[in-house]
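Shown here: the complex without one of its protein chains, the others still in place.
The block that comes next holds chain A.
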Amino acid sequence: MAVKLLLDKAHVEGIRTYEVYRREGGYRSVEKALKQMSPDAVTEEVKKSGLRGRGGAGFPAGMKWSFLAKPEGIPRHLVCNADESEPGTFKDRYLMEFLPHLLIEGLIVASYALGSNATYIYIRGEYAWIPDILEHAIEEAKANGFLGKNILGTGFDCEIYVQRGAGAYICGEETALIESLEGKRGNPRIKPPFPAVKGVWDRPTVVNNVETLAAVVPIINMGGEEYAKIGVGKSTGTKLISACGNINKPGVYEIDMTISVEEFIYSDEYCGGIANGKRLKACIPGGSSVPILPANLLLKTAKGETRYMNYESLSDGGFATGSMMGSGGFIVLDEDQCVVKNTYTLARFYRHESCGQCSPCREGTGWMEKILKKIDSGKGSKSDIDLLWDIQRKIEGNTICPLGDAAAWPVAAAIRHFRDEFEWHVNNPQECLTRNYGLAHYADPRPVAV
């Protein structure tokens, strides 16, 4: 049985309420941090833990905290990024819905470390029922002296506010989130200055993912060094993976990043294999923005080594033969899925969600969508595939925020690994409307089950 740090109490009856959560050992980290540790010691502990941001980029959280500018007399803020809008990712929803107090606890400790007296949870608009759960948890924590003025008699004041977004993917980008939090249009800011220097209302701000902040709780409880022992290499601790697609057991799993991708997909403890006895075709291992991998490259790296579920192993081989851990949205495609249609669906999403600020993303995402639609409906030509490649190349890296990259990567990877399928669509305009391409050379390398 794998180690569980975040979800070990998720199935305790009534864990959503303060009483049960407290009885199960909740809010210990707040007591420990506020009473026994200095704010810098908390940051130091997080640094030691090697915790990497769970939002997608995987930037070390402790490092991010230490970058926070601390000018005299200017308030600082912590913002929890709960705008989880990446297609295929739903781990934060699970955390907030079932373990709201875990997030609140992590937020209090992190606010103490960063000196934030007003902390915000920016939650996506589509999670309409979760703000109530969080606000209720905040009320309970406040009633028990863990929030508000003079927490636990230590003199530290902290308030947590829940702010709803209006349903924009772009508001998950930290500077767009800050703009939106300020009540403006959610357009990403041009960096520098970074939020650590000028964030919410031009004050130093740290924006962290829900899961990152929740992970602060076990780090403080067990100590950073102990936490770092879990996992492998620079992928320390545990990671929530939201698995979906053509698998037997979709859901949120906590893994300790030492298991292989093959084990994750096929073991009964996790995904339980491909649904309906089908074969694995491809997988998007970290949320819709990361490159899609065909089955052969997913289970083994280009060097023939086993691929593991951690930051380094998933990105082994760069974008040529690897992918990314991303936000942990694990989307599995079986042999009946059409990669062209899948790419078109993703392109449609990014076109809809582009903020329209910078030209490559605004115009390029729409163009890619139109071409993919054309190919998908059997009207494409071979030059369209090359054109698509050229468009994504001109978007990637030339935009204000990573949304342009996120729109370009899936298209690039689909063409890189599944070019024959695109060409099949172009060459068989009638057939592609009635059946799918199937497995081809990137076939599932596992033996056929008898």
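In this section, a residue touches a chain if its C-beta (ideal position, glycine included) is under 8 Å from a C-beta of that chain, and two chains touch if they have at least 3 such contacts; residues count from 1.
Criterion: contacts and distances are computed from a predicted model.
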{"item": "Chain left out of the displayed complex - its UniProt protein name, from \"Peptide/nickel transport system permease protein\", \"ABC transporter substrate-binding protein\", \"NADH--quinone oxidoreductase subunit G\" or \"XdhC/CoxI family protein\"", "value": "\"NADH--quinone oxidoreductase subunit G\""}
{"item": "Hidden-chain contact residue, picked from the options A:L6, A:C355 or A:L439", "value": "A:C355"}
{"item": "Which residue of A:R279, A:K370 or A:R416 touches the chain not shown here", "value": "A:K370"}
{"item": "Candidates A:K229, A:K394 or A:R435 - the one touching the absent chain", "value": "A:K394"}
{"item": "Residues of chain A in contact with the chain not shown", "value": "168, 170, 185, 190, 351-360, 362-367, 370, 387, 393-395, 397-400"}
